[in-house]
Each structure stands twice: as C-alpha cells, then as structure tokens.
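The other protein chains are all here in position, but one chain of the complex has been omitted.
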Amino acid sequence: MAMTDQAPRFVNRADQKLWFERIPAPWWALAVVLVFLPVVANSFWLFQVMGWTFILGMIGLSLMFLAGYGGMVSLLQMTVAGVAGYMVAILGTSGTVTVSLGLVWWIVIPAAFLIAALFATISGALAVRTEGIYTIMITLAIAAAFFYFTRQNYTIFNGYSGFNLVLPPQLFGVNWREPVPFYYLSLVLAALSYGAVVYVSRSPFGLALQGVRDNPRRMAALGFNVTAHRVAAYALASVFASAGGILLVWQNAQIAPGTIGMSAAIDVLVVAVVGGMRRPLGPFIGAFIYVLLQVFSPDILGFFGFSAERFKLIIGLGFLAVVLFSPDGVLGLWDRWRARRRQQGGQAGGGVA
Amino acid sequence: MNAPVTPPRPVALGQSHVSAGNALELRGITKMFGALAAISDVTLSVRPGERRAVLGSNGAGKTTLFNCITGDFLPTTGLIRFFGEDVTTFPPHERIRRGLRRTYQISSLFAGLSVIDNVYLACRGVSRNRFSLIRPRRDDALVHAAETLVEAVHLTAEKDRLVGELAYGQQRQLEIALALSGAPRFILFDEPAAGLSPTERRDLVSILTTLPTHIGYIIIEHDMDVALRVVESVTMMHNGRIFKEGRPEEIEDDPEVQELYLGGGHE
Partner (left out) sequence: MDDIIKRNPLRSLIIAILIAVFLWLVFAPWPPELVAKWGRKQIFLNALLGGITLGALYFLVAAGFTLIFGLMRVVNLAHGSLFLLGGYLGYEISSLTGSWFIAFPVVFLVVGLLGLLMQRFIFSKMEGEELRQTLVSIGISIVLADLMLWLWGGQSYSILAPGFLTGPMELPIINSINASTGATNWLRYPAVRVWILIAAIVIGVAMWLVLNRTALGMLIRAGVDDREMLAASGVRIQLVFLAVFGFGAGLAGMAGIIGGTFQSLSPGEDTRFLLASLVVVIVGGMGSIVGAAIGSLIIGVTEQMGFVYAPTYSVVFTFLIMAAVLAFRPQGLLGARR
C-alpha cells in the first residue's frame, strides 16, 4: 500500500492569490454546513454523532499523520489520547476524590498535553528502534501494556472502574457539555488540528517526514537525522490525539481502562484506513462512517432480524472489504472515480493524471 | 541553454574552501565482508577541485569504495580524511554536513514528493531548522536555491510533478541536483550515465563540465565516452586494488588497461 501524498505543491508565482481565494468552493460549502448545523440538527446529532466523529477523527488524524506522512502505522494513538484523558481526570476533578488532585483547569489541560507528549515521545523512541511492520507490533504491545496497567493500578489510575464525573471547566459561564457548546468546541479543535496537519505537511519538518517515509537511507545521506525526525513525529502527533482524548473524557464524563482497550486502539486504525490514510481528511470521513454505523446499526440489524450486537461483524467485514478492494479507503475510491470521469470527459488528452 | 550553475550559497556551514592539502585522502582502506576483501589497501588522494574517474570491471570494489567514503560502511582498516579532517568513523550525515555528496547507481529519490520538494529537502538537509514547522515563504533562500538547481539540471518544466512519475533519465538528472544542493565541496557520482539515451548523455556531460570549478568529484562510469571527457585524472581498480593511475589519454592508450578493462567483460 503505497502511501503517497497528494498535498499541494509550491504555488507558482502566476497564481498568487490571497489564501482564502485558494480554498475551493466545496470547502466553503462544507464550512457553512458545519457552522450552521446546530440550526437544524437536534442535540443527539450534535453531541453524539458529530461530537464523536470529530473526536475519533482527531485521534485518527494523529495516526494518519504518522502513517501517511511518516510511514509509521502506530496503534498507540488511542493510548496517547487515553493518557491525556486520564491526566485530566487525575489532575483535575472527578467523582473519585481520593485520587483526583482537583487542580485548576489552566494547569490541568497543559499538563495533560505535556504528559501525553512525553509518553508518546518515549514510546515512539522505542518503536522507531525497528522499522516497517514491526512498528504495528511494538505499538500494539505498548498500548496493551498500558491498558493492563491502568486496570491493575488503583493508586494512580483507580483500576477497573476508572474515573467518572469528569466534567469540562465552566469557562465564560458556558456549560461545555451542553450539545451546542460541545459541538462548536469539538468542531473548532478538529478544524484546528486538520489545518495544523495540512500546514505542517508543507513545512520543512513535514516534507522531511515524507522524505523519511519514501527513503530513510537517502534522508540520512542528505544530512537528516532520521531517528530524531521519527520520534519528533510521534511527539507532534500526540497533540492531536491528546485534544481528542480530552474531549472524549468530557463527552463521556468518564474514563476507564475500557476506553483505551485493544478494540478501541484497533477502531482508530479502522477509522483511518476506511477513510483513507493518504490525506488528513480521510480519518474524519472514516470516523463519520464508523459513528453512523455504530449509531444506526441496531435499527438496520434489527430490520434484517439480527441482534444489535453484530455491529462489530459489520465493522470487521466493512474493514476487510476496504482493505481488500480499496486500500486507499473511501478517499481513494473518490479519487479513482474522479480520475475516470476526467478521462471520459477529456478524451483527447490521454495522459493519466 | 547551459548557463553555468551558480551554486546556492552556503546556508549554515562555515566555509573553509581554502584548505591546505587534499580534498579527499584515503590511506590503506580495506573493507572485508566476512573473509572476502571487497577492497584492499586503497590509498588515494584527490586535490580540491580535481575531477577523477574510477574505472574497473564489475566487482572491482568501486561502489564499496564510495560507501566507505560516505560512511555507509565503516572500513575494516584505514584512514579517511576530508579536507584535512579525519572522518573515518563519522556517521553519514556528519560527512554530508561537511560538504561531501554522492549520487546512487540506482536512483534513490523520494517518489511521493515533487521534483522541487526533493531538491528542497536536499538543500534543507545541510542547513539549520530541519525541524521547523513553519512553511517556507516563497522568497525563502532555500526555495530559491532549490529552483536554481532544478533549472541547472534542466528539469524546470517538471518541477511540480511527483518524482515517481518522472522518466528514468529525468530521475538521474534529479539525482545530480540532489548532490549539488547545499554547498558541496566534493561529489561522488556512481554511474550517472547508466541507462541514459545518447541525448541524455550529452546533457549529462554538459551538466558535469559546467559545474563550478571549486567542486571536485570522483565519477564511477562504464561509458568511457562520458567518463574520460569530464575528468582530468583516472584511477583504475581491479579486484579491490588500485593498479594504475594517470591522465585520461594515458589510460586510454595503455595496453594493459585495454586488455584488463575494455576486454574484461563489462556491459
């Protein structure tokens, strides 16, 4: 599965436009729809469907950044999100007063990001000791170790039951767990994360990361420290995962080992692969499909006479179908469809784009 | 059409072009693979700005020699000096930062990135801020340097295409652009003409002969028409050893060379 990126190249002097002129119309349409969605959608759609989509999308985005640009398929991103989420519960306030420290939010949130970044950096440093397919195995093993550790440890992680009543701070007098504020909060963070990934992909670091993906030996021969770039990528990706993880804790108002279990780690991979790991938009599309399936599968399954529990079967079969027939995910299908249409439209030009 | 290449001005490294002695000095380099000596006791010195060809049949140890110079392999014994500095045990990226460059026999590029991005990365590799998260501005010195290099290897028309989509000859030209990036002081060319068409070979010769004169290089090349036209001295290798050195004319006329090398079953 070649993970080539199709990010925009350097812009020619000829088509220098202001930045907002360069954004194509469909994006404006999407932005308008997302901004005005609360006018038409009910709170279930805003809070459950869209909120969850943005959260899962951000965690998937951190995987896409590592896999699509860095060639490192990490199953650790849900764990990184979980570390940030746990830190919010442990350092801030929760129903488990014996463990939670109850610090103020402007210490808790930066600390959560920092600790998650530290965790991601150390784990990344271990994972990049080997290459290629080993990455999946090692990150899966680290994720599992952390999962079992949180389940066994009661002094820090409160073991099996975890933390409940973890609520966002009442900033500006707004209850951020209300559907509309939470929707906008997650929308803004998701959009920022998306924008950051798109921006960084064209920065020296982002380009170097893609160079490392394509040809690590040559990168070393050009004077780059390949290992340092890989580890730094883990650190940077942790920011998006952490943001998703903190939102996830607030959305559920709780966190427990189950939140970061193996199936959750695999779900993030499923989301990124189904959407497409070549572009930052992929994980969000994958997350939307996943959430829709999760939310509406009981009805659909019930219609065909199956129990609602068979949701995982649908996810598994769908994932298999994507991997077997469209390795670049839904976005890959879309690209191919567009390429074919373009070919049919302009038959004179035989060049395959 | 071939404006002399203006090398991108050095970005980070302190320049000490005026260095007494040799650009590259090898003393008794031996590289063993198990019990097999790929090269043995190679002693060689190249002056700054000197251009030299290393010739020899397949398996003579030429590419192994390159790998030792760039640091991809550590030599089993021997000493390597680069502009007077002992770099024998330096990792590759440290040597690159001191102005050493190489091209690869089999194109070794970044297939998922555009032509300009490939060259930009090569320029970036020897500059500061390799970890910068800030996008380069359009008037960034390195972007400009990259564009100049792309022009120097005649690829301006292709600069926004993905490298994976380029024709073979164009990829070879891009290899050279990567080697010219930063402030190279010495370049190792590993069979740059392999697989090129006659037109592309002429292009290659013009690129090599118009390099700034302070840049020296060693070229491994099977095509004598290319090799002998772009160098001023020749080293012949056979079975991992140096057996003759001289000027191109001398080597061309040497009966021993003709028997061993030109008759010696290379492609």
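Every chain is named by a letter (A and B) in the order it is written, and numbering of its residues begins at 1.
In this section, a residue touches a chain if its C-beta (ideal position, glycine included) is under 8 Å from a C-beta of that chain, and two chains touch if they have at least 3 such contacts.
All of these numbers come straight from a predicted model, not from anything done at the bench.
Peer 1: Quick one: jot down which shown chains the absent chain touches.
Peer 2: A
Peer 1: Out of A:G95, A:P216 or A:P327, which residue would touch the omitted chain in the full complex?
Peer 2: A:P327
Peer 1: Which of A:A41, A:A253 or A:I266 sits in contact with the chain that's absent?
Peer 2: Reading the full complex, the residue touching the unseen chain is A:I266.
Peer 1: Looking at the full complex, which residue from A:I55, A:V73 or A:L209 touches the chain that isn't shown here?
Peer 2: A:V73
Peer 1: Given the full complex, what residues of chain A touch the hidden partner chain?
Peer 2: 1, 73, 126, 129-130, 132-134, 136-138, 140-142, 144-145, 148-149, 152-155, 262, 266, 269-270, 273, 309-310, 312-313, 315-317, 319-320, 323-324, 327
Rule of thumb we're sticking to: only the chains that are shown with their structure count from here on.
Peer 1: Report the residues of chain B in contact with chain A in the complex, numbered from low to high.
Peer 2: Residues 70, 72, 91-93, 96-97, 102, 104, 108-114, 116-118, 120-122, 124-126, 129-136, 138, 143, 159-160, 162, 164, 178, 181-182 of chain B touch chain A in their complex.
Peer 1: Residues of chain A touching chain B in their complex?
Peer 2: These residues of chain A touch chain B: 2-5, 9-13, 16, 199-200, 202-208, 210-211, 213-215, 217-225, 228-229, 232, 236.
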